[in-house]
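Note that one protein chain is taken out, while the other chains of the complex remain in position.
Chain nomenclature is as follows: A and B, assigned in order of appearance, with residue numbering initiated at 1 for each chain independently.
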Amino acid sequence: MEENKTIIEALIFASDNPLSADRVAEIIPDVKKDEINRLIRELMREYEERRGGLYIQEVAGGFQFRSRENLGSWINRMKGGKSLMLSPAAMETLAVVAYRQPVVKAEIDRVRGVDVSGSLRGLLEKKFVRIMGRKDVPGKPIIYGTTKKFLEVFNLKDLSELPTLRELKDLKNET
Amino acid sequence: MEENKTIIEALIFASDNPLSADRVAEIIPDVKKDEINRLIRELMREYEERRGGLYIQEVAGGFQFRSRENLGSWINRMKGGKSLMLSPAAMETLAVVAYRQPVVKAEIDRVRGVDVSGSLRGLLEKKFVRIMGRKDVPGKPIIYGTTKKFLEVFNLKDLSELPTLRELKDLKNET
Partner (left out) sequence: MGYEIKLDIFEGPLDLLLYLIRKNEIDIYNIPIALITEQYLAHLDMMRSLNLDLAGEYLVLASTLLHIKSKMLLPVEEDEHDEDEPDPRDELVRQLLEYQQFKEAALKLETRPLLNRDVFKRGFIAETGADYDDQEMAVELNVFDLVEAFHKIISTVEKGDSLEIDVEKMSLTEKMNDIMERLTEKGDLTFAELLGVSGSKMMLLYTFLAILELMRQRMIRVYQGCSFGVIRVCLAVEA
């Protein structure tokens, strides 16, 4: 493939936003605008003719690689399986449960300083946190703890493998 | 193009991390593992022969679209300068973790002859290094190892692809 075309292809591919021909011209100033436009059209046509899983789309004043629309359900299937991500809020709630368990919700609320109902529910759904029982005190509050899945996902043999705050602080001592 | 191949191509493209053949098999269960592997190899070869701006790299236990190495300078130009690299101290710490894992901090300190707290923490934050558990010796020190991200960034299929350490006896000749 012609070198300028490979450069343009790589630029479109790696760009975080749709890449305009003007921007390409700024990056490779030796190549004329017309020529850049021609090469982009050529690339688009190639991907079109190839009929593979991706193509170049003109969008928002620029060009961008995309996966074919009719394959969206497969991609959703891939992304859906990846529930192994947590929002920072969920991570904090999980941290309090992990280190302070067995723990009641009021205590998690207190430590985090917010109502954790939402993130706690999410963690229960993801099966990182479970209901361990109830306390025999007024109101019979629910007690929460972590699950086996939690250990699995975080790659821990048991809870004693969780790093302690002391160990975290030791790492902070910059040399 | 054959439909399964377009699906696989789109999946590899859309995945945020290197996509393993096993994961593809989970997503499209009707296609046999052997067939998936064959199609991936075919795609890799096509991009190889095309000699365009991108190709599929086998890395970190999976497959990933990447821009060609010789085009890196153009992309850096677009992105505004070379991004991060690790400091020499961090690189040394990373090398010890990579080759000696699972390894405790005291051992890294010993090999490097300095307290590695700072660089170790940085590597944990950058997700090149992870906590693997605790060593079953008095004091139960934390053991460290490298992450998938380490493999991905350093372009390694797996740890066995790490360049072999030079034998100690060969080292003396050059000092």
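The rule is short, and it goes like this: a residue touches a chain if its C-beta (ideal position, glycine included) is under 8 Å from a C-beta of that chain, and two chains touch if they have at least 3 such contacts.
Predicted model only: the values in this text are computed from it and were never measured.
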Residue in contact with the excluded chain [from A:M1, A:V31, A:L124 or A:V153]: A:V153
Selected from B:M1, B:M44 or B:V111 as touching the chain missing from the view: B:V111
Task: Taking the full complex into account, find the residue in A:D30, A:E49 or A:D136 that is in contact with the omitted chain.
output: A:D136
Field: Residue among B:N4, B:S20 or B:N155 touching the omitted chain
entry: B:N155
Task: Quickly run down the residues of chain B that touch the omitted chain.
output: 13-14, 57, 64-69, 72, 75-76, 82-86, 88-89, 91-92, 94-96, 98-99, 111-115, 124-125, 127, 130-131, 134, 140, 147, 152-156, 162-163, 165-166, 168, 171-172, 175
Message: Just checking the interface: what residues of chain A touch the absent partner chain?
response: 10, 13-17, 64-67, 69, 72-73, 75-76, 79-80, 84-88, 91-92, 94-96, 98-102, 111-113, 132-137, 140, 143, 145-146, 153-156, 158-169, 175
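Heads up, the rule we're going with is that only the chains that are shown with their structure count from here on.
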Message: Suppose each chain is reduced to the average of its Cα coordinates; what separation in Å results between chain A and chain B?
response: 18
- prompt: Okay, in this complex, where on chain A does chain B touch?
  reply: 1, 5-11, 13-15, 19, 23, 27-28, 50-54, 65, 67-68, 71, 74-75, 77-79, 81, 155-157, 160-161, 163, 167, 170-175
